[in-house]
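Excluded from the complex is one protein chain; the other protein chains are retained at their positions.
Each chain carries a letter (A and B) given by its place in the written order, and its residues are counted from 1.
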Amino acid sequence: MTDVVTNMRLKLPIACFILQIILIILFGVLVEYDHDTDARLWHSKNHSDYENDFYYRYPSFQDVHVMIFIGFGFLMTFLQRYGFSSVGFNFLIAAFSLQWATLMQGFFHGMHGGKIHIGVLSMINADFCTGSVLISFGAVLGKTSPFQLLVMAIFEVTLFSVNEFVLVTALGARDAGGSMTIHTFGAYFGLMVTRVLYRPNLNKSKHRNSSVYHSDLFAMIGTIYLWMFWPSFNSAITAQGDDQHRTAMNTYYSLAACTLSTYGMSALTAHDGKLDMVHIQNAALAGGVAAGTAGEMMLTPYGSMIVGFLAGIISVLGFKYLSPVLENKLKIQDTCGVHNLHGMPGVLGAIVGAVTAAVATTDVYGGGMKDVFPDVESGAITASYQGLVQAISLAVTLGMALLGGLIVGFILKLPVFGAPSDSICYEDNVYWEVPGEEDHEEQLTAVHAAKAEKLN
Amino acid sequence: MTDVVTNMRLKLPIACFILQIILIILFGVLVEYDHDTDARLWHSKNHSDYENDFYYRYPSFQDVHVMIFIGFGFLMTFLQRYGFSSVGFNFLIAAFSLQWATLMQGFFHGMHGGKIHIGVLSMINADFCTGSVLISFGAVLGKTSPFQLLVMAIFEVTLFSVNEFVLVTALGARDAGGSMTIHTFGAYFGLMVTRVLYRPNLNKSKHRNSSVYHSDLFAMIGTIYLWMFWPSFNSAITAQGDDQHRTAMNTYYSLAACTLSTYGMSALTAHDGKLDMVHIQNAALAGGVAAGTAGEMMLTPYGSMIVGFLAGIISVLGFKYLSPVLENKLKIQDTCGVHNLHGMPGVLGAIVGAVTAAVATTDVYGGGMKDVFPDVESGAITASYQGLVQAISLAVTLGMALLGGLIVGFILKLPVFGAPSDSICYEDNVYWEVPGEEDHEEQLTAVHAAKAEKLN
Partner (left out) sequence: MTDVVTNMRLKLPIACFILQIILIILFGVLVEYDHDTDARLWHSKNHSDYENDFYYRYPSFQDVHVMIFIGFGFLMTFLQRYGFSSVGFNFLIAAFSLQWATLMQGFFHGMHGGKIHIGVLSMINADFCTGSVLISFGAVLGKTSPFQLLVMAIFEVTLFSVNEFVLVTALGARDAGGSMTIHTFGAYFGLMVTRVLYRPNLNKSKHRNSSVYHSDLFAMIGTIYLWMFWPSFNSAITAQGDDQHRTAMNTYYSLAACTLSTYGMSALTAHDGKLDMVHIQNAALAGGVAAGTAGEMMLTPYGSMIVGFLAGIISVLGFKYLSPVLENKLKIQDTCGVHNLHGMPGVLGAIVGAVTAAVATTDVYGGGMKDVFPDVESGAITASYQGLVQAISLAVTLGMALLGGLIVGFILKLPVFGAPSDSICYEDNVYWEVPGEEDHEEQLTAVHAAKAEKLN
C-alpha cells in the first residue's frame, strides 16, 4: 500500500516543523504568564494561595483535557481498521490546535499591552477550540490525510476565534459550554468540508466503514469519558461559586435523561428491537451538547432533564432517518454522524439558551444575575433582548461555519495534501506502519495444517 | 437469534420513556437547587467563592463518577461475548438509578419545606446508591434483560434509601464509604435475587461464561480505575478538612496492602502457581470495600493495612473455595463473584468499623470527635454504644438486603420482562446488534482457501 500520493515522508515533517517553529516564535514575541502564573506578579499582591484560579479550575481543565484526548480520540476508534489514525490524528491535531488557539483566542480576547496573558482559563479555552476542530474531524474521518487535517485546523481555529469574538465580545452572548461556539460551529463547518470533499466512489471502501466487536468496546471508552466529564466541560469557564456548581449539576441531569431516551429510541428504531451501538456511543451524549448554553442559567433540574430527553430523541432519529438522506441526497458523507451528536443538539442547545435567557428575572437570579447576564444586571439590555442576542448568535454561527467550511473544503481539495484515494479510505495502513495480525493466524494455520494433513 | 421473548422493541422504549417522564414530573414538583447551586440563595449571603461545597467535593465526585461508569462498566467486560451489555446496561441502569436515587434519598434525608434540595453532595450520594445497584447487577450479569434490570433498580434504589435512612438517620451509624449501606447491601440483595432466579440449566451457556485474552484486558481497565479512585469514594462525603484527607489516605494504604495479599494468595491457590486474573481483577479491590466504614476514623495507617491485607486473603479464598459451594450447594449463581468482592469484605468492613468506633477516645480524636462521632462528642452516647450501633446496623442491612432481594427476585421472575433462555445467556447478540467478526475471518478464509486448493 505504498503510494507516492499519500506518502508523508516530507509533507508531514515539513508541516509539523514549520508550524511548531512559527508557534514558538509567536509565543516568544506575544505570550506572557498571567497574574496567577507569574512568580513576580502573583507575589506582588497580598492574597492567599487558595485564591489562585488554579484551584478553581484545574480539576475541570483536566476533565476537559481527558474529553479532548481520550474522549474524542477513542470515540472515533469504532472503525475496524482506523484505530491508530483515530487516536493518533486526534492527538496530533489537538496538540497543534491548542497552541494555535492560545494565540488566536488571546488575540481576539484582548491583548494586554501587546501581550497575550495565559493561565488555566486560557488553557481551557484552547482545549475548547480544539474540541471544535475534533468535531469537524469526525465528519471527515477516514477520508483525509494528517496534512489535510493540520491545514483544516489552522483555518478552523482561526475562524472559531473570530466567531467566538463576535458572539461573546461583540454581541454579548452567553455560551459557557459552547452549544453554539463549539458544537454547532464544529459540526456545520465539518459537514460543509465533507460536502465539498464529496467522494462519489467511496463505496469502494465501504466494507471498512463499520465496526467490529473490539473496536466498538474501545469506542465506548471514549463515549463514557465524554459522558462523565461533560459536567466539567460545561462548567469549566463559568463564573466561580454557584455558577460552576449549578452548571455541572444541570449537565449531569441532562445527560442522565438523555441516556434513557437514547436507549428507548434505539430499541424502538433499530432492527428487531435490538440496541444499536452507534446510537449508544453518540446520542447518549447529546444531552451534554444541548445543555451547553443554558447549563449555567437557572434552567432548573427538571428543565435540564427535558432538554436532555429531547436531545437523545432527535439524535437517534437523526442517525436513523436523517443521515441516509444527508448522504444520498445532499452528498454529505458524515463518518461519525456529527450532525446528530453535535449539529442538531447544538442548535437545540442554542434555542434553549435563548429562551431561558429571555425569561430570566431578578426574582430568580437575585445577586447572581451579574454572573450570568451582566448586561441585563447592569440595565444595559432587557432579558428578552438577551434572548434575541442568543438567537442572532446562532444564526451568525451557522453562517460562519457553513461559509468557512465551504472555503476550507475547496482549499483541502487541492491535490497536494496527500489525501487517500477512494479505495483506501478508513485504513490505517495508508499512513501508519501496522503490525502483522495477531499470531492467531499462525496458530490457526498450524491447527488447520494439522487438520488438512489428517484429512488427506 | 431473533426471539419474540427477548425482543425489546416495545418493552424497553416503554420502560425508558415512562420512567423518564415520571422522573421529570417528580423533579419538577419536588426538586430545587440547594443553597450552593442557586444563584439567588448563594449571592444572598456574604461568602467567598472558595467556600462553595463544589470546590471541596467536585473532584471527588468525578472520581466516584468514573468508578460507577468506567470502573463497574469495564470490570464486567471480562466475559468474552458480553462486553456491549456489561458496559451498556451498566450505563443505562446507572443513568436511571442516579435520578431515582436523588428523589428517594432526598425524601428520606429530609425535605426542606416539601422540597428536595440538591447539590454536589446529593450527586455523590446518588452515585453511591447507583453503585449498590451495579453490585447487584454483577451477581445477575449475563442472565437478565435490560428491562429486568431497570425493574430491579427501581426497587433496589428505594430499599437502599430506606436502609440508609434507618442506619444513618434513625440509628446514628457512621458509614461514609458504605461498607454496609453500599457493599453489604448491594451484594446480599443481588445474591438473593440471583438465588431466586436460579437457572438449573445454565450450563448450556457455560462456554460463554468465561473470559478471553482481550476481554480480560478491558476488565483490567475497570479494576484499576476502581482501585485508584477508591480513596476518593470513601472520602467523598466525610466532613471537610482532615476527615476527607485521612479517609483517602487510609483507603490508599488498605488497597496497597490488599494488592500484595491478593497476589500472594492467587499464586498460592491457583493452578501451577500461576496468577489468576479473576483474583487480581476483584480481590485486589476488597481493601477499599473493607475500609468503607472505618476509613474516616482514626484507624491509623497500619490498621488500614491490616484490614486490607485480610480483605485480600478472604476475597481470594472466597473465589477459590466458597463460590463453588454457593453455586453447587446453595444454588447461587454469582457471575462476578460479588460475594467475594463486596459481600464478605463489606461485612469485614462493618465489623472493623464497629470495633474502631467502640474504642474511640477524646485523647485520640480531640476536637475532631464531633466530625466523626457527633453523638459521642455531644455526650448522648458512649463510644462503646456507637460500636453497638454499628453492629446492629450490619444486622439490619443484611436483613433488609436478603428480604428485599427475595421479594424482588420473585417479581423479576414474572415472565414478562424478556429474560434470555438458558442457552443464550452471556451473549450480547440477544439484545444488541453485534457487528460481524473482524475481517480476520475473511483473511483467514482466503488463506485457507488457497491452502486447500494447493492441497488438492
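The criterion applied here is as follows: a contact is a pair of C-beta atoms (placed from the backbone, for glycine too) under 8 Å apart; a residue touches a chain by one contact, two chains touch by 3 or more.
Just so you know, these numbers come straight off a predicted model, no measurement behind them.
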Hey, which of B:Leu268, B:Val359 or B:Ala395 is the one touching the hidden chain?
B:Leu268
Residue in contact with the excluded chain [from B:Gly241, B:Pro324, B:Pro374 or B:Gly399]
B:Gly241
Touching the left-out chain: which of B:Val372, B:Ala401 or B:Cys425?
B:Val372
Where chain B meets the chain that is not shown, the residues are 50-51, 55-56, 59, 63, 80-81, 207, 210-214, 216-217, 220-221, 224-225, 227-229, 231-232, 240-246, 248-249, 252-253, 255-257, 259-261, 263-265, 267-268, 270-277, 280, 284, 298, 300-302, 305-306, 309, 363-369, 371-372, 437, 440-441, 444-445, 448-449, 452, 455-456
Hidden partner interface residues of chain A, rising order
2, 7-17, 19-20, 23-25, 27-28, 31-33, 36-44, 49-50, 52-55, 58-59, 62, 65-66, 69-70, 73-74, 77, 83-84, 87-88, 91-92, 95-96, 98-99, 118-120, 123, 146, 214, 218, 221, 431-440, 443-444, 447-448, 451-452, 455
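Just so it is clear, only the chains that are shown with their structure count from here on.
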CA centre of chain A versus CA centre of chain B: separation in Å?
31
